[in-house]
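Complex shown without one protein chain; remaining protein chains in place.
Note that the chains take the letters A and B in the order they are written out, and that residue 1 is the start of every chain.
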Amino acid sequence: MSVSRREFLKLSAASAAASTIGVELLAAKTAEASPALQWTKSVCRFCGVGCGVMIGTTNGKVTAIKGDKLSPINKGLLCVKGFYLHKVVNANNRLLKPLVRKNGKLEEASWEEAMSLVASKFKETIEQNGKDSVCFYGSGQATTEETYVANKLFKGHIGTNNVEGNPRLCMASAVGGYLTTFGADEPVGSFDDIDHADLFLLVGSNTAEAHPVVYDRLVARKRKNPNVKVIAIDPRKTPTNKIIDLHLQVIPGYDLSIMHALANIVVKEGYTDEQFIKDSVSFSDGKEAISYEDYKKFLEQFTPEYAAEKCGVNAEDIVTAARWYGQAKGVVSLWTMGVNQRKRGVWLNNLMHNMHLITGKIGYQGADSLSLTGQPNACGGVREGGGLCHLLPGHRAVANEQHREQIAKIWNVPASNIAPTPGKHTVAMFEAIASGEIKAAYIMCTNPAQSLPNLNKYLQGLQDCFLVVAECFHPTETTKMADVVLPAAFWSEKDGVYGCTERRSQHQAKVNEPKGEARWDGDILIDLATRLGHGKNFEHFQSPEDVWNEYLLCTKGKDMDLTGAPYSRLKEVRGLRWPVPTIDHPGTDHRFTAGDPLFPEDKAAGRRMYFYARPDGRAVVFARPDLGPHEPTDDEYPLALSTGRVLEHWHTLTMTGAVPQLVRAVPECYVEIHPDDAARLGLANDDVAKVETRRGALDLKVRVIDRPRVGTIFIPWHWPEKLANVLTTDAYDPGSKEPEYKVCAAKISKA
Amino acid sequence: MFISSIIVKVNPGTAKEIEKEIKKMGALTSYGIHKDENIIIVAETEKLYEVKAICSQLMHNYKDVTGVFPTYLTSDNDELEEHMLEEEMEAH
Partner (left out) sequence: MKGKISTLLIIFLLSVALIASLSCSSTQQMTSTKEAPPAPPVPAKHADVDFSKSCLDCHKTETPDAVAEWQSGMHGEVNVGCFICHGDGKEEYYPEPKAETCVSCHSGYVPTYAGLGVKDCFGCHNYHTLRFHAEDRGGFGQAAPDWIKTSTLASNFQHDKTGGE
């Protein structure tokens, strides 16, 4: 091609301009004939913070990503995982064709062959062994629409409540906490409170690594206001310690005593909000109502010295923490798995709320009891969408006859189709798979063969049952065991809605066609429904938007009303925080108080907060014992083992493992041990050590580092090559059924 | 003939509309919208003062234009210096 001198000079001029703003014009110029880089608003695929992203596409291919500067959550920022998200779309571990196991090996097959096999196996199993011999196991990463379709098929049409999802393993205790304390799931406030708080209480949360953008907001808040303080209760020093002013580095599993001790000091030293307690709080010992006086008496045993002794920290530090809490104008508590993945996770969640209630530090700007979530749609799809064995869509329960009737009507089935008793919760479900009671399982968008606790107990069962896995990636530990693997469309390849930590529902945009023969998960489930003879009630679902519209009917008039959030609006705005009952409602930043569209002014009668989800409008402060972990350390297994995460990786590495830069950042699994313990046991950096628990053993590289507390060890659980969950315990919280991943007894020796 | 490049910075979401308007103005070639809110244009003018006029026009006639940044100037013959001097002298 000949370029005239004039053209050349023009291009030079334009290039000079382009370089000023950091654009390479040559690329743009050549793309001029074809469409240039297009940016589409979407939401991040990783954690539950819900960062807004802009997806860049060129010729229908995802080529770039950047933070959405109009997002109120991240204001354009991304963490290191989100930064590489566009690379995951085109990753080489994407599954492109259905796979069917033939002669023991997974082989490529047509959709027709795969789906007819799945349908006939499910039909046969249900006919021979009953409805409850099949199950569905979903994900806090699936879109709300996908979980809704699965729920409708399994609970409403097949008629089994064996519908679970991985949020059981991470969020169930938070659900239990919110439900028992406030009468309704999910936080009172929002992320906005972070920008106004004077004190942060972080319990069992490595915010810097697990929720980097929230951490960035904490840093920003602290920078602007040097008086802002951060208290942490955590057995491990983490990168979050850079902003921590007071760290109670506890022995894992005993922090209920500290929470009670904090309350005790707050009460003793007069930091309570007596008016708020009088107006909006009731007390309970977990079985029956007690009086405020009873509660005070109960607290007396929890002296700072008692808690300090149990948790191995300084009593003075507990007193200081309580005073800071009492003196702060606004406190935001943040917690994650360290509180939820516990034998007493619900109780500990309650204790987080207790502090806010007795000090009245809730329901206004800068004060909230905010449970951080780990998956992008655990709140939206599974908690709100009812994707657990005891729930129905729209914060409803299967055990409630009215709820069953309401949902059956929307699903166009007789109410008797929906079983009145909860199905099997996650651990029970996989136990039933292991025992052969459940014979066919459909797993969508998750990887339980790596993420279940006490893995060795469950793997054989997964091998033996008829296992269908719908997944974007292959191989995963779970697809390796499957009889049929169905290629699913990934994030940017489908429309959907994600609901994040702060009750905000956001539209996830489809910007490119699914890779290979992959299909949208909802579409695969509708196909299965049709093959099982239930097509009539699914055929009107032509798109995710159709599913969303039906789901909105389930939310109408509920505490999580999303009627004002149809696709047309969600595509325009940066998400909406429910309740958002009408199309012109801006969404709600604080529930149960003025400004909440559901706040009953008449019933509240002048009270600042009225918890309308509770019959008496009062939130409950719980006085329950400070039980310790399921498996305390002993002479044989003297170390407490915690598992957790690193910044650069996410869950089971199916996504971050496909990005070389992130792999490079933290290439392999290791075990962290305190220098004192290492010296005592003769372990040095980069030694290989054998970590053993009562359930399994693992050889790991040693990292001697002053991060874990003396007497504890820590393993990041991301790597399939080193399945940390062969070590963890599947003992679970009796209320939430969430396993205690965070504490078990272990020993370590040079391998 | 003078060839100059100009970055026109506009309010988010308005770039396409403004680019359309710019394309209607003779003597201007758009080199696309970049990073949402920057239009890179190249102007070809007989007189140097016309560049100034174009910048001024862009700055004042569109409320969504937030900045006009000339970045580069050249000439397709050797008359650049002479012309500039001439014009400078005319101006005084």
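Just so we're on the same page, a residue touches a chain if its C-beta (ideal position, glycine included) is under 8 Å from a C-beta of that chain, and two chains touch if they have at least 3 such contacts.
Everything numeric in this text was worked out from a predicted model, so none of it was measured.
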{"item": "Contact with the hidden chain (one of A:Val88, A:Ile158 or A:Ala208)", "value": "A:Ala208"}
{"item": "Touching the absent chain when the full complex is considered, from A:Asn225, A:Gln460, A:Thr582 or A:Gln661", "value": "A:Gln661"}
{"item": "Residue among A:Leu647, A:Ala678 or A:Ala731 that touches the chain left out of view", "value": "A:Leu647"}
{"item": "Missing-partner contacts on chain A, residue numbers", "value": "19-24, 54, 64-69, 74-80, 82-83, 208-209, 212, 215-216, 219-220, 223-224, 239, 242-243, 647-648, 660-668"}
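Following the convention adopted for this analysis, only the chains that are shown with their structure count from here on.
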{"item": "Whole-Å separation of chain centres (CA-atom averages), chain A against chain B", "value": "51"}
{"item": "Residues of chain B that touch chain A when the two form their complex", "value": "1, 3-7, 12, 29, 31-36, 38, 40-42, 44, 69, 71-74, 76"}
{"item": "Chain B partner contacts - residues on chain A that touch it in the complex", "value": "5-6, 9-10, 12-14, 16-18, 20-23, 25, 28-29, 32, 36, 39, 70"}
